[in-house]
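My structure is below; once you've seen it, I'll send some questions.
All protein chains of the complex are present and in place, except for one that has been dropped.
Lettered A, B and C in written order, each chain numbered from 1.
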Amino acid sequence: MVESALKLERARYERSALVEWLTTVDHKKIGILYFWTSLAFLLIGGLLALLIRTQLIVPDNTFLGPQAYNEVFTMHGTIMIFLVVMPLNAAFFNFFVPLMIGARDVAFPRLNAFSYWAFLFGSLLLLSSFLFGAAPDGGWFGYANLTSSRLYSPGLNIDFWVMGLQVLGVATLASALNFFVTIVNMRAPGMSLMRMPVFVWMTLVTAVLILLAFPSLTVGLVMIMFDRYFGTNFFNPAAGGDPVIWQHLFWIFGHPEVYILILPPMGMISEILPTFSRKPLFGYTFVVFAGIVIAFLSFGVWAHHMFAVGLGPVPNAVFATTTMLIAIPTGVKIFNWLGTLWGGAIEMKTALLFAASFIAMFTIGGISGVMHASVPIDYWQTDSYFVVAHFHYVLFGGSLLAIFAAIYYWFPKMFGRMLDERLGKLHFWLTLIGFNLTFFPMHFLGVDGMPRRIYMYSAGMGWDLWNLVASIGAYLLGASTLLLFVNMLKTLRKPADAPADPWDGRTLEWSIPSPPPAHNFDVVPVVRGRDAFWIEKYGAEEVIGPAPERHGAEAGHNPQNPHNPGPGEGAGHDQAASHGAEHHGDSRIHLPPPSWFPLTTGAGLTLMGIGMVMHASDTLGSLGFPVVGLGIAMVVVSLLGWTFEPIHEEGHA
Amino acid sequence: MTKGRLWKRSLVVGLLSLLPTIASGCAVIGGSPQSVNRPAGDSMRKIWDLFVPIFWLSVLVFVLVTAILLFALWRFRRRPGEDRRPEQLHGNTRLEIAWTMVPAIILAIIAVPTLSLMFELDREPGPDALTVRVIGHQWWWEFQYPEYNVVTANELHLVVDRPVRLELDSVDVIHSFWIPRLSGKRDVIPNWDNVLIFTPEEVGIFPGQCAEFCGIQHANMKFRVVVQTQDEFDAWIRQQQQPAAEAPADPLAARGREIFLTPANACIGCHTVAGTQAQGKVGPDLTHVGSRGIIAGGVLENTPENLARWLRNPQAVKPGNKMILPRQLTDEEIEALVAYLMSLQ
Amino acid sequence: MSDSTAVGHVPEAHHTTTGISHNKMLMWAFLASDCMFFGSLIWVYMVYRGRSLEGPYTQEILNIPYTSVSAAVLLLSSLAMVLALHGIQHGDMRRFRVWLGATAALGALFLGGQYFEFTEFYHHGLTLEQNLFGTTFFVLTGFHGTHVGIGIIWLVTLILMSLFGRLTPANAERVEVAGLYWHFVDIVWIVIFTLVYLIPY
Partner (left out) sequence: MQQERSVVERAHPGPATYVKVAVILAIVTVIEVATYYLVDYLQAALIPILLVLSAAKFVLVVGFYMHLKFDAPLLRGMFAWGMTVAIGITLAMLALYKI
């Protein structure tokens, strides 16, 4: 009956495949859009990295000029952070958070689609700068007053950067609001906060970080924009302005941003290690709590990016202390992952190899981070290649290795096909070797006093060998990443035969077919403990009580399924799902209909950014503000259409 | 080949391929002109002495974590065909407390010397300190010695064992002043009165460079520090205090002087030669340019050939730099200018 | 579905885990985020306070009695907003429309006042480019004004929707959410009024 109801629903919105993707509000499809888009950007960002390493492979190289090099390293950083790691995290949020909490969709499906389209268009705006020969060239950190003054950065380069990031910021905020509400408000009955998978927890924490960190970036970018467009003095020393204000605004955003990039991957690791060790996460409460503490502290450490600015010893001492404090919860997480593996029955799948290598590589990055917290040592290491090594161990050795693990882990659920393990293992070993070959020598270059962001170095500096090694490593790393793509493309040509639960999974997404049906769950599951699906599979030996811990406003009942056992009655039914399914032809599963308005709103927003960039150009200047006006009109009309479109926002209702 | 063997073999290959990197790393790092592990100033020496124990502590932590990780992976691996479900262990509060405390204690141990050294590095030097005003320009450095009324560029002369107090300022964007072997960095920010204090402890020439991205030629915003004995330094100061020679005896240099001072050639719009009508403040002061070891923000050794190369096309040598010639100089003019500039000793 | 009629009358809030509706939670999360937005603008203003290199300076130009009236207007609009919400929650659509109209009108009055204030300042030589005070003042109060403007558009949309029968007491919560936004804009002005206008130099 469920099927027939769905078919009816489907028929009403029968459209061509393209239109279906353009108007989809299904969180899984949006997740897949995020997935492929950010993987495409990974290729671009990786290519830029290879250009950087090619330029630096020998001293006095003239492969790229200084202007091209500055554009390349700026875009490499900006792309990898905003266009690759964040949206890859978002791909997994989108696809898996609703599945893991037993929901049929996110709280605001159309807002979710808007997030994606604004992300895509904002990214394209940023990338289109290459076509105009005006790629951003001020670094991903865009330090004022180099960037805020048209005297020091004429041309459209920085304008593209500011406008692109503003659009991406709106997309990110919308997405964070959505996932915050989804996780807090749409959990299946029995899924109390302390039963949520750690990945969901880290998504929640990340959403909070985004909500509180991004406004600071937005305000900073607004100020750069006003300085560049309207002659304001925010960062203008000639009028008494202080360019260091930008650094504060940027790093108040920027340090939480680091955790926005690394906490979701930590969540992925916390799902993958237990699955392949067939053991629950060791110290769940501590891992979750550590994540929350990290999030809280991350707003009090920003000036450790500014130790060399000369804030004075007292502020530096304060920020050094908070920075060292934040290392403690990080250490707790690492030990708990080791504790998870200990005593397990570890299956050496590719996903596990990546996840385990994350622990080791992230530890290196974490330790060098502690070195930077020591202010005098930071006076040496900051802006040297030592720091480049450090944050690549955190963001590649951390975030990306975990994301690779997550790809191998969740690909079957997303696409219904198992990735090739042989290719996967080859990918793993080449990545691990290539990664260390690329980035470990950068520590040595830091010791040898090589500063960051230099487009060339002279032969006499003694930096030749390690730059050569790093470049060779980078080519290896590039090749190994291609293997992932080969693997995915090869796998996608195979028939979709992945079982629902290929890894003996522990969380709810493995309880439904691979790939999941549009409505996710035939019947909203009832959760009887952590690792909800594991408990359903192997019985209640591990059940931590039949969900008595919920109380007050936290308590949920299940109006969709009044016959379903409430959280208190659920224990004892081995298959809650099949139990509920008999009861009703659920005519109330209705999925939100597709909509064009998210796409047009995102396009209108981006049009505003395009107009601002045009306004700064020599040739199209007079068209700029009219285009901005057009963009605003498009946003307003789309939002009106959005408001009056006849649907219920709640996808699961 | 079974999966287990593939895994083992790959592990061995992986580790072996890492070993040479790490082993040779220890042999081939340090010893370059900007290597911080050979400190030549008190400030960097103290930083390095703080770093070394923290480094070994870090190695210890990493080895420990990795050893536990690899052991656990090996010891608790699932063999082919094995299908066991281990005990579903959820945690251990005592362990948690322990591994919260251990990092906390390690960090506290690191924090104490960190904070004390940080305050020490900022301590004001005694009255005998040499004060130099360091001014960052896109993309070269200006050094002023207010005590001696001397202005120079790209080459900072200091006295061995005499504390120096550098007052840092920028005329355009943010730079960062860094002489790796002598001291840590300090940013050079417009309107900020930043100070960098240290004492050079070795005679010699130490390269440094800008460490904050400052635009297209950030990579070539280099300088060198010449640490001298007091006598050498005094001699250098005396030489720098001389006004530029009136009219050079050498006719070629005299011709160069004439070209240099012709307003239409625009040299004097940017450069100063003390005692002439050349009083521009945009580019480096050239009063004693002939006495310097490097030119063009440290890109070139100061030789007649390099100077000629620079004058022929500064944009080819250092693309994007601010020296724009109003017209291409002829070879004859360049020769004369080189003769004149090299005569400014 | 017959058994769902029992819950059919209950507001959609009951469909959620926490009992708080999605929309309301979204708005509160957004407001928490907006605290950081205005917080950032405000701290930059505070840091630059009194650091302008040339006039016109703050104390020469701010007109406290004038702005006090503006501030009172915005406070009154908040009162009108809760009364409108009370109206729709109790099924009184006329009362709802009158008070919501009053809210929007008072908001518009505030914006008009801000417009005249800005023009006046421009005539006295305080522009965006003139000095740090002009830069920070116009951007901070301008962004607040933009928030008020968006709020007015929102309120007017709600009135129109109610006239076309698209807004009924059953979805009074939409008004509550708009009200949360409106009151937030009001409290931001309470802070700005104190920090920018009243605290002397």
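Keep this in mind: contacts are C-beta pairs under 8 Å (C-beta built on N, C-alpha and C of every residue); 3 or more make two chains touch, one makes a residue touch a chain.
What you see is a predicted model; the values in this text were computed from it and never measured.
A.B. asks: Give the labels of the shown chains that the missing chain contacts, considering the complete complex.
C.D. replies: Spelled out, the missing chain touches these shown chains: A, C.
A.B. asks: Looking at A:I252, A:M418, A:L437 or A:L591, which makes contact with the chain not pictured?
C.D. replies: A:I252
A.B. asks: Using the touch definition from the top, which of A:F299, A:Y475 or A:Y538 touches the missing chain?
C.D. replies: Candidates A:F299, A:Y475 or A:Y538; residue touching the omitted chain: A:F299.
A.B. asks: What residues on chain C make contact with the chain left out of this view?
C.D. replies: Touching the missing chain: residues 18-20, 24-25, 28-29, 31-36, 38-40, 42-43, 46-47, 49, 64-65, 68, 71-72, 75-76, 78-79, 81-83, 86, 176, 179-180, 183-184, 186-187, 190-191, 193-194, 198-200.
A.B. asks: Residue-wise, where is chain A in contact with the chain that is not depicted?
C.D. replies: So the residues of chain A touching the missing chain come out as 184, 208, 211-212, 216, 248, 252, 299-300, 303, 311, 315, 552-553, 555, 557.
Here, only the chains that are shown with their structure count from here on.
A.B. asks: Averaging only over C-alpha atoms, locate the centres of chain A and chain B and give their separation in whole Å.
C.D. replies: The computed centroid separation for chain A versus chain B comes out at 35 Å.
A.B. asks: If you average the CA atoms of chain B and of chain C, how far apart do the two points sit, in angstrom?
C.D. replies: 51
A.B. asks: Which chain C residues reach two or more other chains?
C.D. replies: None at all.
A.B. asks: Could you pull out the residues of chain A that touch at least 2 other chains?
C.D. replies: In chain A, 240, 242 touch at least two other chains.
A.B. asks: Can you name the residues of chain B that touch chain A in the complex?
C.D. replies: Going by the criterion above, the answer is residues 3-4, 6-7, 10, 13-14, 17-18, 21-22, 25, 28-37, 44, 46-47, 50-51, 54-55, 58, 61-62, 65-66, 68-69, 72-73, 76-78, 82, 84-92, 95-96, 99-100, 102-104, 107, 110-111, 114-115, 117-119, 121-122, 138, 172-174, 176, 178, 180-181, 183-187, 189-192, 194-195, 207, 209-220, 319-320.
A.B. asks: Taking the touch rule as given, give the residues of chain C at its contact with chain A in the complex, in rising order.
C.D. replies: Listed in rising order, the residues of chain C that touch chain A are 1, 3-4, 6-7, 10, 12, 14-20, 22-23, 25-26, 29-30, 32-34, 36-37, 39-41, 44, 47-48, 51-53, 128-129, 131-132, 134-136, 139, 143, 157, 161, 166.
A.B. asks: Within the complex, which stretch of chain A touches chain B?
C.D. replies: Those in contact with chain B are residues 65-67, 70, 137-139, 143, 145-146, 152-153, 237, 240, 242-244, 277-280, 282-286, 308-310, 312-313, 316-317, 320-321, 324-325, 327-328, 331-332, 334-336, 338-339, 341-348, 356, 359-360, 363-364, 367-368, 370-371, 373-380, 382-384, 425, 429, 432-433, 436-437, 440-441, 444, 447-457, 460-463, 465-466, 469, 538, 541-542.
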